[in-house]
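Note that this is a trimmed complex: some chains were dropped, and none of the rest were shifted.
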Amino acid sequence: MEDILKQVQAGTLTVAEAKEKLATYENLGFAKVDHHRKKRQGFPEIIYGEGKSSEQISSIITAIKEKNNDVLVTRISKDKAETVLKQHPELIYHEIAEILYWKQNKEKVTESAGYIAVVCAGTSDLRVAEEAAVTAEALGSDVRRIYDVGVAGIHRLLDNIEEIQHANVSIIIAGMEGALPSVVGGLVSHPVIAVPTSVGYGASFQGLAPLLTMLNSCASGISVVNIDNGFGGAYNAVLIDRIANNKG
Amino acid sequence: MEDILKQVQAGTLTVAEAKEKLATYENLGFAKVDHHRKKRQGFPEIIYGEGKSSEQISSIITAIKEKNNDVLVTRISKDKAETVLKQHPELIYHEIAEILYWKQNKEKVTESAGYIAVVCAGTSDLRVAEEAAVTAEALGSDVRRIYDVGVAGIHRLLDNIEEIQHANVSIIIAGMEGALPSVVGGLVSHPVIAVPTSVGYGASFQGLAPLLTMLNSCASGISVVNIDNGFGGAYNAVLIDRIANNKG
Amino acid sequence: MEDILKQVQAGTLTVAEAKEKLATYENLGFAKVDHHRKKRQGFPEIIYGEGKSSEQISSIITAIKEKNNDVLVTRISKDKAETVLKQHPELIYHEIAEILYWKQNKEKVTESAGYIAVVCAGTSDLRVAEEAAVTAEALGSDVRRIYDVGVAGIHRLLDNIEEIQHANVSIIIAGMEGALPSVVGGLVSHPVIAVPTSVGYGASFQGLAPLLTMLNSCASGISVVNIDNGFGGAYNAVLIDRIANNKG
Amino acid sequence: MEDILKQVQAGTLTVAEAKEKLATYENLGFAKVDHHRKKRQGFPEIIYGEGKSSEQISSIITAIKEKNNDVLVTRISKDKAETVLKQHPELIYHEIAEILYWKQNKEKVTESAGYIAVVCAGTSDLRVAEEAAVTAEALGSDVRRIYDVGVAGIHRLLDNIEEIQHANVSIIIAGMEGALPSVVGGLVSHPVIAVPTSVGYGASFQGLAPLLTMLNSCASGISVVNIDNGFGGAYNAVLIDRIANNKG
């Protein structure tokens, strides 16, 4: 701020110019984060598709592309996606993950020195697992998928534990009793992001059961996101993966 | 019933005698179970101590002993137990399990051909685990205790899995996230009785979290009893253990 | 393990062969259960049909049949089942139970020396009751169905109580207030598996009411599985029924 | 109202007198119930003791006695009651029911042509059962106590069912799983008032379990009051008992 004021004092800056600069400065106190993040990290702009029409999504994408940015649409059904694709045929739709994304500047992605392990308990958790995996990939991380390794058959997990242990961070997805993050948490030394799913019935209460399980985990190093929030799990994991990779 | 009526017809039974016998018959339709069970299996009579005064407990015990039966008092605090022990010094009090019991006829207990595995996740679950173990022993079963083998350090469980696998039935006790029964359930071929405990804080909601975890277990062969109900878990396990042993 | 090492020492086993054998051994520490169970007990492989397409189910069945194993598919709707039956016409579909199953080796089933009582409160609980009954039969147990004996007309239950009392184990299915297991539990001396159903409305809260009722039962010898989990109830009961029969 | 106006018209009533009478009339539209009830039925005035000091209770009683009315104080602990009794020694304190009451005009009570059955499941429900029984007696009804007849030992209930069946109305009190009203409801033809209690632990959730059980009862003719509300159950039952007796 001092510089701007000195320029005004020196007459090299008009009052109007100074006003605009100061306004920017003031706003930057809160807004710089977004710009900073996008510039340094190449994050796409993210649209939550649920509750938006395909027309709304299409026009938001048009606006983003005009700024030459990447885009990532989550929770978008096949029907909606097909309508959007007619107008934006360069986008890619991932049917299981229900994600529509576009990467203009693939070269921006950092050379990855590690990976995120996306681990899920059962095949019914696939949609959420793929939402996590595809999101992480779209945000520029390498991903290893270790699926169908629920705790009821612990040998399947133990057969794959080394690949999980070597990750920078892991995303553990589980419905029903949601016990998988606790077991994995005791076997790895990196941060674990736990994602409960609404898979189950009866006393699962739409994912409340695995949510409580994960929050009460007696393993250290586990934090939790909302039920079915594969995107949120991935976003957290990518932030950590970037810390690991950017410093390497 | 036919026999009684024929005796009346034949005059070898008065109407009054027949009436009493028929009443007994009628009631036995519902009541015989208790007598049958006690006679064949040597079950003690069980008193739930919570909410009863030491005086009430003492006089119930006196009544039971007059029938020459064994007795088992659960959920009885040390203070109350000490008062009861003054009047019934032949009883034994187990402080951690909070159980007071007495066995008059120890020779009645069947020669055990197997055992119940009592498994608990952490040292904080000890009270419930001991309630289960002491109950099972008082009901005449052999018990093996495998404690402090929670899923967050899965190698501790795996180091002890063979002893659990060789049991006739196992009681798995866990608080916090309650994931242990799911893991054990996938490693054994016998019935598993899961007992959630109120151990934990915050989103454990006094045992709701492990209760839901256990009800939603994706491992087969697991059934669940009430929160902190070590006694109930043991009672179920003993019924199964007796089936296994009585037939051997 | 010692044997394998001695063979290596003796040169009768190559390093590669030993490595594979040891890996098997190591895994068997955790995996042997499944193989053991299937071999000794003739359990079919179980597929949870909900959330899987008929194509997915069909191809899993094909894979199982290649291993010459039995198969049991639960929670499969009539529509899906009919599609699967086109490819696997030798399977049998039970419409009420929503179960599709196949038994190649019927002679493997043990000669039964007892039976499981499947008891339900009302006709609305039929789907869950049949899921339990058909599962138990498919797993090789004899089953007696005692239906529509809810506690609001206790004489119907008392008229059938002897058949329940003579079972090795009983599965009690009830929705609405779920009081039936408590009453039965006081009249039998064998283990009772209680299955709450989501039948009801209003303050039943999709089965929460009977679930809580059963967990709080003051009758001893009752354990509980998830809401509507007829399969789980049957699986538990069969484990106990086999203990009773295998020893006979 | 017409009468009053006619008297004004006739000059036998001043405007001031008419105004007061009409005000009374107007208020009576809403208030007459209380007076009517007390006069015809001899209901005492009821004080809810919880959260009131013994001083407050004492002075309310003094005020009631000045109006020559009976009084009934519920939920009053022994300590408080003893303080109140110093000032009002003519009152009677019932320790288990935690009720303090006084009956000046015992002759007012109607000649009873029937009774209320107060039925409870276990000895732990005694406090609530006695709150119901003593309240009903203080309100002028005859009461028969049938205690400790929980459903887990159904023969105890069946041994006493005739006494319950002959009542005008019954109050059924139960904690834990709360199944007793359902069973009784199927065996009697009179109205059943169900009172859940907070007796239990774990998944009883302070009486939520029996409350839901009773609300979902598949027996007809059962209605429910709040958890531990023995007073409310009695009040409802007395209203019905009076209908039965007043008409006889």
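We call the chains A, B, C and D, going by the order they appear; numbering starts again at 1 in every chain.
As a convention for this text, a contact is a pair of C-beta atoms (placed from the backbone, for glycine too) under 8 Å apart; a residue touches a chain by one contact, two chains touch by 3 or more.
Every value quoted in this text rests on a predicted model; they were computed, and no experiment measured them.
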Full complex stoichiometry, one sequence, with 4 displayed, works out to 8
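What we mean here is this: only the chains that are shown with their structure count from here on.
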Through how few touching steps can subunit A be joined to subunit D?
2
Could you label the subunit B-subunit C interface same or different, taking same to mean over half of its residue numbers are used by both chains?
same
When the CA atoms of subunit C are placed over those of subunit D, what is the turn angle between 0 and 180 degrees, to the nearest 5?
180
Average the CA atoms of each chain to get its centre, and name the chain whose centre is farthest from that of subunit C.
D
Any chance you could check whether A-B or A-C wins on number of contacting C-beta pairs?
A-B
Could you tell me the distance, in whole angstrom, between the mean C-alpha positions of subunit B and subunit C?
24
From the C-alpha centre of subunit A to that of subunit B, how far is it in Å?
49
Distance between the CA centroids of subunit A and subunit C (whole Å) is 40
Multi-chain contacts only, two chains or more: what residues does subunit A have there?
153-154, 202-204
May I ask you to sort the chain touch graph into line, ring, star, complete or other?
other
In contact, pair by pair, are chains A-B, A-C, B-C, B-D, C-D
Subunit D touches which residues of subunit B in the complex?
27, 30-31, 34, 48, 50-52, 56, 196, 198, 206-208, 211, 226-229
Interface residues, subunit A side, partner subunit B - complex:
121-122, 150-154, 176-179, 182-183, 185-187, 200, 202-205, 208-210, 212-220
Using the touch definition from the top, list the residues of subunit A that touch subunit C in their complex.
123-124, 153-155, 158-159, 199, 201-204
